[in-house]
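Missing here: one protein chain of the complex. Every other protein chain is in place.
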Amino acid sequence: MNQPTIQPTNQPTNPKIRIEHVSYTYDDKTVLRDVTLAVPAHAVTVFLGPAGSGKSTLLRLINRLNDVLDHTRLDGRIFLDDQDIYARGVAVSDLRRRVGMVFALPLPLPGTIRENILYGPRLAGLRDRGRQEEIVVRCLTQAALWDEVKDRLDSPAVSMSGGQQQRLCIARSLALEPEVLLLDEPTSGLDPISTSKVEESLFELKQQYTIIIVPHSVQQAARVADHAAFFLTGELVEYRPGRELFTAPRDRRTEDYITGRFG
Amino acid sequence: MNTSSRIRLSEFAVEALVRVAGFSTIGFVLLIFLFLLREGIPVFLQVPLDNLFGTRWYPTFDFFGTLPLILGSLLITFSAIVIALPLGVAAAVFVREVAPNWAREILKPMIEVLAGIPSVVLGFFGMSLVAPLIRTTLGVPTGLTAFTGALILAYMALPTLISVAEDALDSVPKSYRDASLAMGATQWQTIWRVVVPAARSGILTAVMLGMGRAIGETMAVMMVTGNAARMPTTLDSLFRPVRTMTATVAAEMGEVAQGSTHYHALFGIGIILFLITFLINLAAASAIFQKRRRGGLR
Partner (left out) sequence: MMLGILAHKPANMNTARRYAVQRLGFGVLILASLLVVAPILFVIGAIIARGVGAINWEFLTAMPRDGMKAGGIFPAIVGTLLLTLGTALVAIPFGVGGAIYLAEYARDTWLTRAIRLAIVNLAGIPSVVYGLFGLGLFVLFLGFGTSIVAGSLTLAIMTLPVIISTSEEALRSVPVEFRTVSASLGGTRWQGIRNIVLPQALPGIITGVILGLLRAGGETAPILFTVAAFFLPRLPQSPLDQTMALPYHLYVISTQVPGMPAEIQYGTALVLLALVLSLNVVATVIRSYFRRKRQW
């Protein structure tokens, strides 16, 4: 098959995540077609494309969140640090501790702000009060939320504003100190001020984490992308360093999309 | 043992336990059928078929004709549905389409209360208050008649019928209503000519489930129908005593010698009841499952 360029030119020798020939179907509907790309560590990679092109599905596959679905089929392989994550014997919950995920809608769990942050660490067996306290402070700070909520850590998470809830969700996924952070349109429901707060925190976070983000607009993609992959109806059309993709797209379809001709 | 293998073990154990619980339901259905067969099959070997499906049920004289019992059950079941269907559909339409909120808030709990009344209480009420009323108003020799049974059964079938019919009305797309109203139809015309016809397959399901409920009802029926095992073939049968399959089993099992032909015959009736309700529920369930699959579950 005639594959487009699939590696950014500044490809590090040791990518964090490799996706190889991944195809995926729900029921009888193919939503990813032979996708191959490598995601570099300590950078922000954006997955770009119109709604329905399979970006969320690909993120969920990296976290094995679609395991529970019936009537689906996955072909190809996904590697995290050269380990095939769908191989036999991989402990799924360990994988998910290494790969955090933030969803499009803020989804606080029932309970307080503190309980939300500590949900993952407690399941992983953390009992020490002092360590728990440290984690709460660190994560809320990293997600630029500490100052706003430090006085009401024990109030229900749902009592926060939408923007705060979404930053709580980011903080919550940082609590496990994952290596990879997947963000699926994390700012789609947020006001511009909250959005820029989230984006700022991304710049901080990429020092430590490998980040994949599905942006909610082309503008956002251009602001945050170190690397950008453009998807269309399940196919990876173009994958290059962000600056190149947004200023000089090679594929006609990419150009149409980023200039707004797809809507 | 370390944390992660302990977690993995409990994960495995829990899944195994709940799986057993889930699959136990299949086991129970099979077990029920198996034991009915085990105790019921002998009657088919000991009594010739023309006797078994004859018109006389006098076990003391070795007449095991189940026909009057089957017809008795069918008579009151169909009569009950004839009463319950219009009432139930009308009430469901009222609740879903017309009723103001306050009326709905009264009706729904009342129907739940009806569903909660034990059948023996309804039977008691039927024999001590409804039957005398029927005797005096209709001038029949006894108030314990098929009609009395049908009346009580109709009310016992109503909660099922109404709730399934409500679901059916609920699943009629709003666009049908809007289109009809936009064409200048009144709300009543919309209900009568568009909504109810569109819900008819769901209403049919409701009727089937109501029938399944009615044909298996035991205590109330036994207490109000007079229990005479005669063929309900004459026109006035509805206003005479009648006897159902369920009442026969309930009334006679206590008195038979275990292992006698009569004992096996009562289990034989159990097999018939099991098969009838099984088929009715299979039909109703396949209708429901089909709808669910089309609607795309999850």
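Labels for the chains are A and B, by order of writing; each one numbers its residues from 1.
In the analysis below, a contact is a pair of C-beta atoms (placed from the backbone, for glycine too) under 8 Å apart; a residue touches a chain by one contact, two chains touch by 3 or more.
Nothing here was measured: the structure is a model prediction, and the numbers come from that model.
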item: Touched by the hidden chain, restricted to displayed chains; value: A, B
item: Touching residue (missing chain; options B:S79, B:T145 or B:S180); value: B:S180
item: Which residue of B:L87, B:V140 or B:L204 touches the chain not shown here; value: B:L87
item: On subunit B, residues whose C-beta touches the chain left out of the figure; value: 7-8, 10-11, 14-15, 17-26, 28-29, 31-32, 35-36, 38-39, 86-88, 90-91, 93-95, 98-99, 103, 106-107, 109-114, 116-125, 127-129, 155, 158, 162, 176, 179-180, 183-189, 191-194, 197-198, 209, 212-213, 215-219, 223, 246, 249-250, 253-254, 258, 266-267, 270, 273-274, 277-278, 280-282, 284-285, 289, 297-298
item: In subunit A, positions touching the absent partner; value: 63, 65, 68, 70-71, 92-94, 96-97, 100-101, 103, 105, 107, 109-110, 119-120, 123-124, 156, 158, 169, 172-173, 175-176
